[in-house]
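Showing chain A:
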Amino acid sequence: MSVVLADLAYWQETTIRLLVGLIAVLLPAGTLVYLFLFKMMSFMQSRLGPMEAGPYGSLQLLAEVGKFLQKEDILPKAADRLIFKLAPFVVLISTFLLILVIPAGPDLWFIDVDTGIFLGLAVSSISVIGILMAGWASSSKYSLLGALRATGQLIAYELPMVLAVVGVIIQAGTLNVQEIVMAQATGEIFGFGGIGNPYVITQFVGFLIFLIAVQAELTQPPFDMPVAESELVTGYLTEYSGLRFLMFFIGEFATAAIFSALAATLFLGGWYVPGLEPTDNLFNVIGPIVLLGKMLLVAFFIFWFRFTYPRFREDQLQQLAWKVLIPLSLVNIVITGVLKVVF
Partner candidate 1 sequence: MSDTADTKQMAYIAAQAADARVNLEIETEGMTLNIGPQHPATHGTLRIVVRLDGEQVISADPLMGYMHRGYEKLTEVRTYPQVTTLVNRIDWLGSFANEVPFILAAEQLMEVEAPPRAQWIRTALFEMSRIANVVLFLGDMGVQLGAVTPVFFAFRDREFILNQIEAVTGGRFHPNFDRIGGLKDDLPKGWIDETRGVLKRIRNFCDEIETLVVGNEIFQSRTRNIGVIPADIGLSYGLSGANIRSSGVDWDIRRDGGVGLVHNELDWKVWTHPDGDSFARFWVRLQEVRESCTMIEQILDGIPSGPVMAKVPRIIKVPAGEAYVETENPLGVMGYYVISKGDLTPFRVKIRSASFNNVSITPWLLKGVYVPDVISILASLYFILGDIDR
Partner candidate 2 sequence: MIQLSSHEETTEEEIEIPKRDDIREDLISKLKDDLGESLVATEIIAEVDVWARVTKEAWLETAQILLTRYNMKYFNFLSAIDWLPSPFGRDMDAQVDQPEPVTPEEMTWGTTGGETRFQLLARVHDPENHLGISLKVDLEDTDLSIESWSSIYPGADWHEREVSEMFGITFLNHPNPVKLYLPGDFEGYPMRKDFALLARRIKPWPGIVDVEDMPGEESEEDEVDA
């Protein structure tokens, strides 16, 4: 994008970046909500889902947003007002920062830094602060419990996620996301370069760990203890209503979309499809679409698990993280490192 925008004034460039950023966050989020939350979930549960608003209920999302906007904005009497109001923004900020590092084509990126993936994983943790703020400021015991659970959970799953990515970094030899995509596009598996080298094949264990950790990061079933409806009402969201709730909601699904895109970028080759030169200018056009398709594929798995599994208990969740995922990802790193040196 920076190439495209090179001749514009700073304010013009910034405006365009903002608009594109908004679209890049909201469009995939809306797609996920409609495709998976509304339709796939309904079909899995032998019902039709929304059908009235627009053809096949495709405008339902707008209706929902309209409904949320009309709701009264309730602020609990005993809430810490400033922090209560700030919390949804902190969560959203984390989401918007995360989109920065994901490239959608050879020349389509928001920022191109050498520590891209590092930056991405770092900003993704900011949402924990927002959740903790929400839980504490609501002055509700359910919220507090939910926020504490969320914090414990996100910290526990940050680690396997980072460690799973380390395998990819070792194989690609770079922290730059664009270069990781290029490495996959130009790489070869044991001398065969026909489809490049999407790391999902060589880093399959890492991919699985990453998916599980993403599931936990998104607080989706089977890891949805922070919001666990049947236990904590809705956890840290209990006291939120109207627009603020909508912001959390957007944050949740936008993050799901972006993490899926990140997984697609790191493991499925990002915007690249085999058969074309990775530097081909065509990718600046079809790149975003390819990425969206791959993202939907990953998101499909995430939501499939979401609608199928019951949730873990908090201690079982921690055990899974510390006793299974982290040792497994460490072993994965060691093996990757050894193989990298050998071949």
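Assorted remarks:
To be clear about the criterion, contacts are C-beta pairs under 8 Å (C-beta built on N, C-alpha and C of every residue); 3 or more make two chains touch, one makes a residue touch a chain; residues count from 1.
Behind the choice of candidates: all candidates are chains of the complex that A comes from, given by their letters.
Please read these numbers as outputs of a predicted model, since none were measured by experiment.
Chain contacts in this complex place chain A in touch with candidate 1, from the set 1 or 2. Note for the complex: chain A touches candidate 1 at residues 41, 44-47, 77-78, 139, 141-142, 145, 221-222, 224-225, 228-233, 307-316.
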